[in-house]
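A single protein chain has been removed from this complex, and every other one stays in its place.
Presenting subunit A:
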């Protein structure tokens, strides 16, 4: 505005611009400070993971004097993280496949077919999101004992999938609502069965929604602690968060070792987050609105 009319760039304009500049600077300094405070605990964790214990005690705030990779090797061995990582990978992967497949199938049927009890089914699914997960620990524990799946991978995979289904169905149904049905109807006329339509049309079309569900599911399954704590006893079946929890009471004096273990366990989710930031943020916000 002032560039087009330089003659009008009077003192009044200058003070207004100065005022604006000051306000923006103060805002950015405040925001930068907040970001720093937020990130510092994580930065501290990664830095401490490279320190020797002596260095950690002497200089808690500074960068490591020497970058020690041996903490990571030791942490990996001491807490059995190799085994735990395999367990986490397996449980997360199977739960994800089940959640995606059955979530998409249910969403497809709910959004494209008229049948009795459809509305009830959908509301019942959404209502389930209000049930506090921790209130199911005790009954699920007893039920799993009776079903004979306590202390197996199934004891995690089945409840993970069941509790993630509502969010999956909700996200995929919302996505399908904006997709025209013409293609499916044309395929039906061409003689394709519903199963074929689901596998060859619906799954590829809903890929964006499926990827959101997959990212949310990955974070939830990979990070879950409560279910693993109650449903898993056998040390060889422990998932990562559970194997880390030994550091909360076991090895508390070996701080840099603990920090190395925490860093390694957090790296996968942080990488996924950095790669899919927008999707993670939007998906988790939407997921928590309905959860």
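What we mean here is this: contacts are C-beta pairs under 8 Å (C-beta built on N, C-alpha and C of every residue); 3 or more make two chains touch, one makes a residue touch a chain; residues count from 1.
What we mean here is this: contacts and distances are computed from a predicted model.
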Its UniProt record identifies the chain omitted here, from "Fe-S cluster assembly ATPase SufC", "Sugar ABC transporter permease", "Glycosyl hydrolase" or "Carbon-monoxide dehydrogenase medium subunit", as "Sugar ABC transporter permease"
Check each of A:134, A:181 or A:200 against the chain that is not shown and name the one that touches it. A:134
Which parts of subunit A are in contact with the chain that was left out? 27-28, 30-32, 34-35, 38-39, 41-42, 44-45, 56-57, 60-61, 102-103, 105-106, 108-109, 113, 115, 121, 124-125, 128, 130-143, 145, 158-159, 161-163, 165-166, 169, 193-195, 198, 219, 222-223, 225-226, 229-230, 240-242, 244-245, 247-248, 255, 258, 262, 265-266, 269-270, 272-273, 277, 280-282, 284-285, 288-289, 291
